[in-house]
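A protein chain is absent from this complex, but the other protein chains hold their places.
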Amino acid sequence: MIRFIATRLALLVPILLAVSVVVFVMLRMGQGDPAMAYLRLSNIPPTDEALAVAREALGLNRPYVTQYLDWLGKALRGDFGISYVTKRPVLGELLYYLPATLYLAGVSLFFTLAGSLPLGIVAALKKDRLPDHVTRLFAYVGVSMPSFWLGFLLVYVFSVTLGWLPPMGRGGPAHVLMPAVSLALMSLCINIRLIRTSMLENMDHRFVLYARARGLSERTVVGGHVLRNSLIPVVTAVGMHLGELLGGAVVVESVFAWPGVGRFAVSAIFNRDYPVLQCFLLMMTAIFVTVNLAVDIVYAVIDPRIRIGAGEAG
Amino acid sequence: MNGRPPLLSVRNLSVTRRNGSEPAGRPLVRDVFLDVRAGTILGLVGESGSGKSLTALSIMGLLPRGLCRSSGEISLSGRRLDGLSGEEMRRLRGSGAAMVLQNPMSCFDPVLTMTDHFTETVAAHDPALARDRDKRLGRVRKALAEVGFPEPDAVLPLYPFQMSGGMLQRVMMALALLFDAPLLIADEATTDLDVRAQARILDLIDRIRRTHGTGVLCITHDLGVVARLADEVAVMHRGEIVEKAPVEAFFSAPGHPYARALVAAHLCLHAHDAALERARFQRMEAAS
Partner (left out) sequence: MTGLAAFLRRKTALVALAMCLLVTGMAVFAPALSPADPNATDLAIRLENPSLRHPLGTDHLGRDILSRLMYGARVSLGSAAIIVALVLGLSLMVGLLAGYAGGPVDAALMRLCDVFLTFPTFILAMFMVGILGMGLTNVILAIVLTHWAWYARIIRGLTLSLKNREYVLAARAAGTPPVKLAARHILPGVFVQLIVLATLDIGHMMLHVSGLSFLGLGVRPPTPEWGVMINDARQYIATRPLLILYPGLMIFLTVMSFNLLGDALRDALDPALAGQPAESEAEAAPSSLRPEVGP
């Protein structure tokens, strides 16, 4: 297993390098003229002279490879530049807003798992009966619903009409409830279907027959063998969910004025605050990559076929 | 044979598809009757789809959803099985009657070790024994030694994917021996194995029969297995028993046309081999 982890880590390095190159290329491609953007946002009239000075200052006259390496070096040291808008270091700004987003995503992930496990299991156990039909209908509906629309519906019902929950901002548990539900619904429904399918597949598996043939109780067979084997793919799906939650958080943060990185990044887009944007992308990608790696490691640990490695037949 | 009542007695067993809770459609297994006496082996032969496995599953109460036993009187050691509750049947499985299945790799839980499989089987029938680690391990080691693992502790921590089909099949036999079940049902137990592993399993079944007095219902499509092991033969064709005879009579003078066709086909395939074997042995004897 150590080898497995080491291999994955080793593969990660070239991919991350490639990622950084792609980001850099896209950055340069899209910005048009970074010097112009900088001047505009600093409220300096873009005369030719000012442009030339800005270009020199920003190091835009050097060959691209040098610029890339310089950029990469700075990035590895945590220096992503200064925000064109706030004039403060970009990484610091994003790190200031990040905890709120992580909190929101974390609560949503919790809702996803806590909600999908019982529903998916029940749907599988009561296949083709009422609980299954209801759950599947719910999953279908949930997967088709735009999270921002759901957010507003919840605000209308619980804030405007009933006045039970605050419609925006961050605060206590009451504040995070609606945003987290809006964000979690899609992942929740995907996970319900995943668990249901996984359990149904495993219930048809021959080890179930053999377990019964040995006299094991249904509880042990289903709650032990079937469940344990069914949850393995669910673990690997957590990485996918997190990616979706990070992306969806941007939208939900807008609906609920949640002070997270997503909202900050959206305003950066409007302001063409490129340093913020590139740091935002790299930061979220780094989080996504790390979580996926952690998920892969957990998967390797819980599945002995990977942990020990096939091919040791006696 | 002796005058004692048979260990397993099956009469009028029928299996049909189930529609809701009612039987529906033509029976897949019809009016099956068979007896297995203690210390003897009944070979149940037939081609795929003839209903042999369904018969075994029905006896054990393990029919898949969608099928049901529409009729049948089943007695094991004088006790009627067909009226038992789910829980009573469960207690019987593994301790009163044990099964060994084909394709052993798919029968084990891929994420559990052999130890885990043994522990849970013990726990299902004797929780007190399961809790007593030393006694439990002692019983497990004894069973493993009996099926041909001189070092049981080498096998116990292994996962199914780390073992060969032959090894897993022997572990299945060990699991069947844990509670000294008087009836053993072997459903195509040798089908996926290579020739040497097959021979080992067949020898093992024979030895268990002799030492434990186990009655064995051996289901197979391979008449070679029947010739090697069985005392009596029953032939199934399209869900019905069409022939029942002691093994010598079966091979020398099969009655039913289908049985005759089976024997003829088998001899066709194997007479050639038998002649070659004889010639080779003679050469070996002459050389040594």
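When the chains are written out, they are named A and B in that same order, and each has its own residue count from 1.
Convention: a residue touches a chain if its C-beta (ideal position, glycine included) is under 8 Å from a C-beta of that chain, and two chains touch if they have at least 3 such contacts.
On a predicted model such as this, the values are computed, not experimentally measured, just so you know.
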Item checked: Which displayed chains the hidden chain touches across the whole complex -> A
Item checked: Candidate in contact with the missing chain, chosen from A:M26, A:I44 or A:A114 -> A:M26
Checklist line | For chain A, the residues touching the chain missing from this view | finding: 8, 15-16, 18-19, 22-23, 26-27, 29-31, 140-141, 143-149, 152-153, 155-156, 160, 186-187, 190, 193-194, 197-198, 200, 233, 236-237, 239-241, 243-248, 250-252, 254-255, 265-266, 268-270, 272, 274, 277-278, 280-281, 284-285, 288-289, 292, 295-296, 299
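Methods note: only the chains that are shown with their structure count from here on.
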Next item on the list: Take the average of all CA coordinates in chain A, do the same for chain B, and state the distance between these two points in whole angstrom.
Entry: 52
Margin query: Give the list of chain B residues in touch with chain A in this complex.
Written below: 60, 62, 90-95, 98-99, 101, 103, 106-113, 120-121, 124-125, 155, 158-159, 161-164, 167, 172, 175
Checklist line | In the complex, chain A residues that touch chain B | finding: 205-207, 209-217, 220, 224-225, 228-229, 232, 302-305, 308, 310, 312-314
